[in-house]
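Notes follow once the structure below has been shown.
Of the protein chains in this complex, all but one are displayed in their positions.
Up next is subunit A:
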Amino acid sequence: MTEKSGADILVEALCDLGVEVVFGYPGGAVLPIYDALFRQSKERGGRIRHILVRHEQAATHAAEGYARSTGKPGVVLVTSGPGATNAVTGITDALLDSIPMVVITGQVPTGLIGTDAFQEADTVGITRHCTKHNYLVKDPAKLGAVIHEAFHIATSGRPGPVVIDIPKDVQVATAKYAKPGPIQHKTYRPQVKADRAAVEAVVDMLAAAERPVLYTGGGIINSGPAASQLLRELVRLTGAPVTSTLMGLGAYPATGPHWLGMLGMHGTYEANMAMNQADLVVAIGSRFDDRVTGRLDAFSPNSRKVHIDIDRSSVNKNVRVDLAVIADAGHALEDMVHIWKARQHPRPDLTEWNHRIDGWRAVRCLDFPEGNGTEIMPQRAVRALYEATKARQPIITTEVGQHQMWAAQHFGFEAPNKWLTSGGLGTMGYGLPAAIGAQLGNPNALVIDIAGEASIQMNIQELATASQYRLPVKIFILNNEYMGMVRQWQELTYSSRYAESYSESLPDFVKLAEAYGWKGIRIETLDQLDGGIADMLAHDGPVLVDCMVSKLTNCFPMIPSGAAHTDMILQANEVSGEMDDEAKALV
């Protein structure tokens, strides 16, 4: 077997792993890899397509968008030093939201490590706690095996980001490479099949429950589309109502009869009240995040709790549960459906429970006051966008803030992998690069970034990436000239002292779009809304829509930080002015 350079080994291994798209940005410490990519690029008959982003953070979010919308791992290639540190935000985002991602970083030559060389940063040190695992490869003979292992770790168990740091001399030095067989890792063996007795116990509990709720999360999306189908089957069999975290939207359809809506801080009244009054909560691929639970000692106080999760460290972290099932969500759901059917359980009579839920639904918590006839309520804009696009099953990405919550509340998701948002880390600037990644993975899909005027500016440079690769991505900005969620909290907590939350000196987004070769559309009044959306959809290239919305509208319902599910604020007139120090200290 002839020896190859480390860079060629890397590229060949990526090909062997089925990688089709790499998001990256070149630099001194990855030049050998870029040359190897050049020699086998798709344009020259190879299989890997490199997408040149305009900032390394965007490479990571694009990889996340690609991964979340296709189920395949996202791959990132950046240089040493600033290339790696710029990627850290997206790597951390992928860790918090369990996104499979492999990030290859260049490093200074091994002999220079530790000397404060040009563009040197301790990448493995910096990323040790924001990755699922990371490697510094000093021996080209081990490079191939490390790459295959990294993909195995990133994609199996609870998915997450893995960093491979490759010094420049290792990219140039030669070694033998052969595609390894299936990986049997010495220590890393995630449990994917559930303990049979535990699943039987869950089925017993579901069959006996009078007031059950299924509390689903991103783990179902990560398990693959089959898991969402199995969830629907389980709901059909048991009649149990379903709520979901932000990350789990789409696993159960928003038009489904048992759908309660999202739960938690900006969840629906019916979802939070059902959680509060339930006698059984079955958490599937969700993690009892503080945004979901509210005040812990008042969280679902009278229920027995089951937690199905692939990560044992998620169990009993925030909320103590009565039964833990360590398994992949899809496998556990399959077992539950199978056991339920085998036992020929009748569908439980939940008439009384459904009646109570209907009572909470009747509150119509997502209703909002219409504006003065000309101004556009942001909720109305999201609903108009939903009505105009739902037949095409669009992929929706978001930035972070009020617009993100309005999108989660008012846009209905019928299928998994259609909703891409930064849930755990809450990263402003996620949406545009994520949309670019999603569009690359789904060339024929309608991909829309629902954005805010503040967030969109955090990775606005990626307009150029979409132009370069002719990606027909749409951006729909809900422009209220405020960092709205910050302003909302200042209203709630600090007597409306709006410290630095006004979006001063905004660009003309239409001109900005045009400067990058996009189509720009401005919507200013309600009568322009449907027409503007139609114009956006009619254009086959990238479009940025600057939709001016009501400036001071807040996002409700809302459970204030540290409050119980039963203490929801439903409307703006219930908002108080100042909170005590305990509340101010909460996130």
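The rule is short, and it goes like this: contacts are C-beta pairs under 8 Å (C-beta built on N, C-alpha and C of every residue); 3 or more make two chains touch, one makes a residue touch a chain; residues count from 1.
Criterion: contacts and distances are computed from a predicted model.
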- line: Answering from "Acetolactate synthase small subunit", "TlpA family protein disulfide reductase", "FeS cluster assembly protein SufB" or "ABC transporter ATP-binding protein": the UniProt protein name of the missing subunit is "Acetolactate synthase small subunit"
- prompt: Among A:29, A:75, A:91 or A:153, which one is in touch with the chain left out?
  reply: A:153
- prompt: Where the complex has a chain not shown, which of A:255, A:316, A:374 or A:495 is the residue touching it?
  reply: A:316
Field: Those residues of subunit A which, in the complete complex, touch the missing chain
entry: 124-125, 128-129, 132-133, 136, 153, 185-188, 311-313, 315-317, 320, 581-582, 585
